[in-house]
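One protein chain omitted, others in place.
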Amino acid sequence: MLTYIVIAAIKSLVLIHVLLGAVAYTVWLERKVVGRIQNRWGPTRVGPFGLLQPIADGVKFILKEDLTPPYVYKPLFILAPFLAVVMALTSIAVIPLGGQLPLGRWSTGLQITSTADGTGDINIALLILLGVTSIAVYGIALAGWSSNNKYSLLGSLRASAQMISYELSLGLSLVGVLLLAGSLSLRKIVNTQSGGLVHWYIWPQLIGFFIYLVSAYAETNRIPFDLPEAETELVAGYHTEYSAMKFAMFFMAEYANMFTVACVATLLFFGGWSEPWPGLTPQSLPPLVKALAPLFWFALKVFVFIFVYIWVRGTLPRFRYDQLMAFGWKFLLPLAIANIIITSFIVAWQS
Amino acid sequence: MVPLSYYLGLSAVLFCLGVLGFLIRRSIITIFMSIELMLNAVNLSFVAFGAYLHTLNGQVFVFFVMVVAAAEAAVGLAIIIAVFRTRETLNVDRVNLLKL
Amino acid sequence: MLHLILFFIFAAVCIAAAINLLAQSHPINSALSLIVVMGSLAVLYLLLGAEFVAAIQIIVYAGAVMVLFVFVIMLLNAGTEEHSGKSYVAWFIGIPSVIALAALVVYSLLLHQGQTGNASVSSNSMIGSVQEIAKLLFGKFLLPFEVTSVLILIAIMGAVVLAKRGDN
Partner (left out) sequence: MNHNEPNLYLWLIPLLPLAGAAINGLFGRRFPKKVVATVGLVFVAAAFLLSAWASWQLTHLPLKIPHIEEHLPWITAGGDFRVDFSFYLDQLSMVMILVVTGVGFLIHVYSVGYMEHEGGYYRFFSYLNLFMFFMLTLVLSSSYLLMFVGWEGVGLASYLLIGFFLTKDSAANAGKKAFIVNRIGDFGFLIAMFLMFQKFGSLNFSDVFSKASSLPVETAGGVGILTAIALLLMLGATGKSAQVPLYVWLPDAMEGPTPVSALIHAATMVTAGVYMVARSNAIFSRSPLALVVVAIIGCVTALFAATIGMTQTDIKRVLAYSTISQLGYMFLACGVAAYSAAIFHLMTHAFFKALLFLCAGSVIHALGGEQDMRNMGGLRKKIPVTFWTMTIGTFAIAGFPPLAGFFSKDEILWKVWANGYKALWVAAIITAGITSFYMFRLWFMTFFGERREAEHGAGHDNHGHANNGDHVHESPLIMLVPLMILAFLSFTGGWVNIPKALGGNNHFDEFLSPVLSTGTMSAEPENPSLEVTLAITSVAVASVGLFLAWLFYCKRRDLPDKFAAALNGLYTLVRDKYRIDELYNWLFVQPVVEGSRKLLWQEIDVGTIDTLVNEAADSAQLVSNEARKMQSGNIRSYAGWVALGAAAVVAYMIWVGLR
């Protein structure tokens, strides 16, 4: 029992750091890619290719004055960014990143919440993920409200309405995959997709994936659904009044959420850590490297997904708010329901 | 292992706190939240009894309670909004007449 | 043992948050307290082996219903509640009644303590509880399930009609 807790704690620490690093470099990546899309260079000055830029940014955020405006509702004003970032980081806990990692006498699953032997995980991982995502709304909502600023409030109202609305289609878009896999356990879902590209659920659940993709963009308040922080209308939306590290926390939360979303997409639609086709990993590799190979595949897929995120940001314009709501409720939701019905008929017919 | 009576006691305490909230608070929204608290307290005893009796019926019942609670929240909050629009107050002591 | 410790921790959190719900004068604090209560209850459900209910508790209650509350609080810009006249009935009949109620329930629990055992996951029989619940919901409880769907539909329509701003 104690060992289990210690190992879980170690895994959490490692993962959080890796994740925060990844977040930092995603920001860099985004600036570079968007720069390229807009035919400019992006950051180049700090370090080679501007690689040290995230570190410089971090130092800047830490050293800046942490301004708390007057008339804000202080407890919640402080709580909100923490809530956002904590929820964003929590969701990574249930995500399996690979199979088992043999460490001498022990072996452990590449997942914080995996069972002691690393072969199983909690049954309802996906539901927990959805639950944590739904809690994440509070961070944004409270931030906007406690700021005592009408732009912030409008931004947070928009954000919460948008997130509640799209959470529905997000959740429903996953049901198709769940029906096919027959489990809520992410590990089992990945295992049913092993054996190469053709077994991935993106093919039978193309519509589901489309819905998921759109809803995920809306959930993370990214372009083309970034209305809560639409500069032209609301200054910076719910984090207008935030500065320094608190502001950075929202940033981290947003990018961490992107990661979570990308991970879920990878796990549910792209076969998780499995190889694109069998035998791609050379057999001659040392055991440890071989054990880490799934991690590579997983990271690669997540990277592709993140890249698509940035790509979309660079190309698509912003929706109008009523269009956004109408799209979510009148198009995506019925489509998701239809997808579930059709999928369940097919599953029932096949069994 | 946790005795059933602990869960039931916790459930009872939460329920009574909910009732108390209804009695002493004046904001409609807080009163509404007290109701939710009571529902949650009852849910806890359902699940506890279900575990005690080794049956899932308790959990199914909780599921239904949640559905009703969600429906109630939707309608109730809509009513609160409507009341607020006409009376400009959320204080139940001021909402004591059926007509305006 | 671990169960008992966890139970006490979360029960304490639960009661503390519930008391905070009553004590706070600003509705948004009450709402956050209630979210904490619900989260703690979700943990207690997990302790009882009710994984599905725990997850639903978070998603539906904490994630949807309470968001709605917070949303409405923000929308109406509900401030700290004003102190208007006291309700003597509530104070002098209601509160003693509540205390009596609590005392009576606790008394009856103590009275029957010997007859009740432990409420916990006895074995792995509950392991597939999502599937089991699904079987119950879509089998034995199909009719109530469908009826609740109608209820939800009606509630949605009612909410829309109520909250819609009239033409006049």
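By letter and in written order, the chains are A, B and C; residue numbering begins at 1 in each of them.
Simple rule for what comes next: a contact is a pair of C-beta atoms (placed from the backbone, for glycine too) under 8 Å apart; a residue touches a chain by one contact, two chains touch by 3 or more.
Computed from a prediction, not measured in an experiment: that's the story for all the values here.
Shown chains touched by the missing chain in the whole complex: B, C.
Residues 87-91, 93-95, 97-98, 100-101, 104-105, 107-108, 111 of subunit C touch the missing chain (whole complex, contact as defined above). By the touch criterion stated above, the residues of subunit B touching the omitted chain are 19, 22-24, 26, 31, 92-93, 95-98.
To be clear about the criterion, only the chains that are shown with their structure count from here on.
Counting only contacts among the remaining chains, removing subunit C from consideration leaves the groups A | B. The greatest centre-to-centre gap from subunit B, using C-alpha centroids, is found for A.
Looking at contacts between chains, the pair that accounts for the most C-beta pairs is B-C. Our note on geometry: subunit B versus subunit C, Cα centroid distance of 6 Å, whole angstroms. Touching of two or more other chains is recorded for residues 52, 56, 64, 68, 73, 75, 129 of subunit C.
Within subunit A, no positions touching two or more other chains are listed.
Of all residues in subunit C, those touching subunit B in their complex are 3-4, 7, 11, 14-15, 18-19, 21-22, 27, 30-31, 34, 37-38, 41, 44-45, 47-50, 52-53, 56-57, 60-61, 64-65, 68-69, 72-73, 75-76, 78, 81-85, 87, 90-91, 94-95, 98-99, 101-102, 105-106, 109-110, 112-113, 116-122, 125-126, 129, 132-133, 136-137, 141, 144, 148, 151-152, 154-156, 158-163, 165.
In the complex of the two chains, the subunit C residues touching subunit A come out as 2, 28-29, 32, 35, 51-52, 54-56, 58-59, 62-64, 67-68, 70-71, 73-75, 127-130.
Note for the complex: subunit B touches subunit C at residues 1-10, 12-14, 16-21, 23-27, 29-30, 32-34, 36-37, 40, 43-44, 47-52, 54, 56-57, 59-60, 62-64, 66-75, 77-82, 84-85, 90-91, 93-94.
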